[in-house]
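We show some of the complex, not the whole, and keep each chain where it was.
Each chain carries a letter (A, B and C) given by its place in the written order, and its residues are counted from 1.
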Amino acid sequence: MRIAMLGSGFIARFYADSLHAQRRVDRIHLVYSRTASNAARFATDYGLSYHTADMREAIQHPETDVVLIALPNHQHMEAVLACADAGKPVLCTKPLGRTAEEAKEMLMAVERAGIFAGYLEDLCYTPKFLKALKSVQSGSLGRILWTKSREAHPGPHSDWFWDKDKSGGGAIIDLGCHCVEIGRNFIGKDIRPLEVMCWADTQVHPIDAEDHAIGLVRYANGAIGQFEVSWTFRGGMDLRDEVMGTEGTVWLNSFLRTGFEMFTTGNGGGYVAEKAESDSGWLFPVGDEAHELGYPHMFTDMFDAMEQGREPLETFYDGYVVNAILDAAFASAASKRWEPVNL
Amino acid sequence: MRIAMLGSGFIARFYADSLHAQRRVDRIHLVYSRTASNAARFATDYGLSYHTADMREAIQHPETDVVLIALPNHQHMEAVLACADAGKPVLCTKPLGRTAEEAKEMLMAVERAGIFAGYLEDLCYTPKFLKALKSVQSGSLGRILWTKSREAHPGPHSDWFWDKDKSGGGAIIDLGCHCVEIGRNFIGKDIRPLEVMCWADTQVHPIDAEDHAIGLVRYANGAIGQFEVSWTFRGGMDLRDEVMGTEGTVWLNSFLRTGFEMFTTGNGGGYVAEKAESDSGWLFPVGDEAHELGYPHMFTDMFDAMEQGREPLETFYDGYVVNAILDAAFASAASKRWEPVNL
Amino acid sequence: MRIAMLGSGFIARFYADSLHAQRRVDRIHLVYSRTASNAARFATDYGLSYHTADMREAIQHPETDVVLIALPNHQHMEAVLACADAGKPVLCTKPLGRTAEEAKEMLMAVERAGIFAGYLEDLCYTPKFLKALKSVQSGSLGRILWTKSREAHPGPHSDWFWDKDKSGGGAIIDLGCHCVEIGRNFIGKDIRPLEVMCWADTQVHPIDAEDHAIGLVRYANGAIGQFEVSWTFRGGMDLRDEVMGTEGTVWLNSFLRTGFEMFTTGNGGGYVAEKAESDSGWLFPVGDEAHELGYPHMFTDMFDAMEQGREPLETFYDGYVVNAILDAAFASAASKRWEPVNL
């Protein structure tokens, strides 16, 4: 695949590192970034033949086989619509929309255009998740009663995350989208999410959006998908999932306790892991972060699906359901009662 | 790269799974196996265009860019020499030889032939190991004083492992080769290993070779590289490393505690992880075993090195040093004193 | 102290084992049990001089320095009132009442009688909890934002637990009382709990009461105390707490991961830990369960407090606040909205 990358920020680089690693066959061939100099630097860093500050040019470029959207949340819709216009397969980073309304518009656009569309929900592709899901699906845990997915760290790196208009919300939209979809996978994508109860607050940061939230999603079969999201956690990036079934339980820790422990007085220093907060004392580095976060398995599924003419594991429809659940979470945080999921 | 696979057993399949996963560009194009039917089945399973029961034919095949030796230990030398004869790049699984003498002959053969030769020591390519090594090399742990590498499980799967003539020994040669090279990397490949003290015994299995051994390798700078190997461990595959330096410590667990815990009453069952001993109660599955064991990063380094005309991280020379250390270990187990490493 | 034990069931034995261990000076001198034969057996097992099937006799016995209530929930009030009548110091197991109304009546009775009264909330006395609380109180975690306390196991051992009239509820009253008080301690006993949002359901067991519930308690300073309780967990007894503050975090595991791991094929067998579900495979025994669960430190505080004429760390007032919070939890589970805590 020849990939057009839209965006040159944090996740664009993470994606590019994953795509170009391990002698994979698919390559980014061009990058679009609003600011020409950023596009140019990105192109240099990843050895791309072409860069542009014109999004449509990137999408329509004849050698572009697939478009990869790595732009801020408020740019997703415009970019997706442009791909639909151009008839180009599209992969969009999370969250799909800022609201279910946006997500639905994108979903309908790609369906109308008949293009391949993948939802880049990496945390539903981590090797641990995939193996746990297989165990769950094979019945090792019996009937699923409850899931908990937690993502918490000290807060994001770019201004736009903190601006509700651009992002669509705070920790709920940024991190909740992962957690909700993890729970939904374990409970079963065929089970309808009915209603949501959510607490949200701005406890620490000087922002309008919530920096901490906890929610419960109730499904039609009585199962509960709990999410815990925070931009106020101290200690690194806390990524943990739990599943409880009538016959067993699963605990996953994707970042802080993965079998790598290190103590150092601080000599040498150096990078530990994304969002790590110290470089001395006991540290918990992560071997291969992109892998642990699911990027390689995610892109493999996406490109394989394109070639095989099948749907990927995570589709725009999934992204839309996630947005609908998060809409209900926001409503519940405001109304202080359970709110229905409108699908 | 077009790869000729020699062997169709356990490790050949593990290698093939790793090589053909994740949309990597390099492919196995043919397989050699002594037994034609095994070769045929392997070819079918991996979609290979060609299979043969004639090793030289596989090596000399015009489309063979590189040969991958996945044969029992007593077949490594013959296969390497055949590659040298044919002038074909060669990758050989561990251990390189059954003795340093064999390893030296292979080393000299590939040097004389001027071919690329890589030593497939996967555990020196696990993402955890690579990151830990970088920390060590950057000085985060200060001067390295001691390393411990432990590999223990209930015992191997094929008969030839238990036959000293074919294997060259028991747990020492089979597992010690990993442990010794892990320690040597952390201590520094430029530091000379001087002498070895080793205890070995046959505690459980009805075999001639040792099924349990513990050894200390003393290096010229006073550092100690400890290895603990066993075919008598109950509880799965125990893969742990430790490094102690004047400024810090590292603990790695590559298999039994990697952030994935599961309890099940036994419903559903299914595969847990290599050498796992039960499928109910508390289980510790491994997300992506090949990755956790270093295969993808190992092959990436090998093929990148070939293309870039550089040495891989693990060379035949390294394999030879490992064999020399293991020779000293066997000597020490017999003499009950420290024995010199003859390089 | 000479202790009169009321009850001879599960917790009475756990208490007795703790009290008579480690050469402690305080002794149970008599036991009351409804069924005379049970009283007699208990007296024999613990070497007591006296036993009776008459509760008031036990309380009023001239050598009774303090009464220890280890009866089912619906018997707490009667027993406490009898102690107040008799002017005897009283220690009551958790939960204090089945409702805040009951708890308030007990609280007022002991205040009117001017007797010492201690609330036996053992999980607020575990050595881990006490040390964590000290860290929290010294400011190591900054301002506390959120706490999570989780107690989950496959379900209780006696019939009366499952009978809502006798117990006052299911997992919420049985386990939630612990979790709520743990959170309240970390957040600060001087901070008023305002309202509760709770989900509860009967997912597995054929009972009226809830066997699984999750609740959030919002405090006046904005902090949230989360509780997760279940009688449907598979895998043993899951006892975990977390605290998040602006400057740090604490994670406690009191039972399943305490630094003791064991694999066994099942030979030998034997007791592993309370609520453990298997005796082969990987097991997680607990060194000294009573200690890990806080009993020794709890009784030390109680008796020291009596002697020193001070209040214990956990009082009947605390028990009453806990009941008031749980009342709100039940109300919220029914109304599906946040419900006020009425104190």
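Following the convention adopted for this analysis, contacts are C-beta pairs under 8 Å (C-beta built on N, C-alpha and C of every residue); 3 or more make two chains touch, one makes a residue touch a chain.
In this text the structure is predicted, and so the values were computed from the model without any measurement.
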Oligomeric copy total, full assembly; chains in place: 3: 4
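To be clear about the criterion, only the chains that are shown with their structure count from here on.
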Numbering shared by both copies at the chain C-chain B contact, with half separating same from different: same
Chain closest to the assembly centre - both centres taken as Cα means: A
Chain separated most widely from chain C, comparing mean CA positions: B
Computed distance of Cα centres, chain C from chain A, in Å: 41
Centroid spacing, where centroids are CA-atom means, of chain A and chain B in whole angstrom: 36
Chain B-chain C separation of Cα centroids, rounded to whole Å: 53
Chain A: positions in contact with at least two other chains: 142, 247-249
Of all residues in chain B, those that touch chain C in their complex: 234-236, 263-265, 277-278, 280-284
In the complex, chain C residues that touch chain A: 142, 145-146, 152, 197, 199, 201, 203-204, 212, 214, 216, 218, 222, 224, 226, 230, 232-235, 244-249, 336-338
Chain A residues within the chain B interface of the complex: 21-26, 126-128, 130-132, 134-135, 138-142, 247-254, 257-270, 285-288, 291, 296-297, 299-300, 303-304
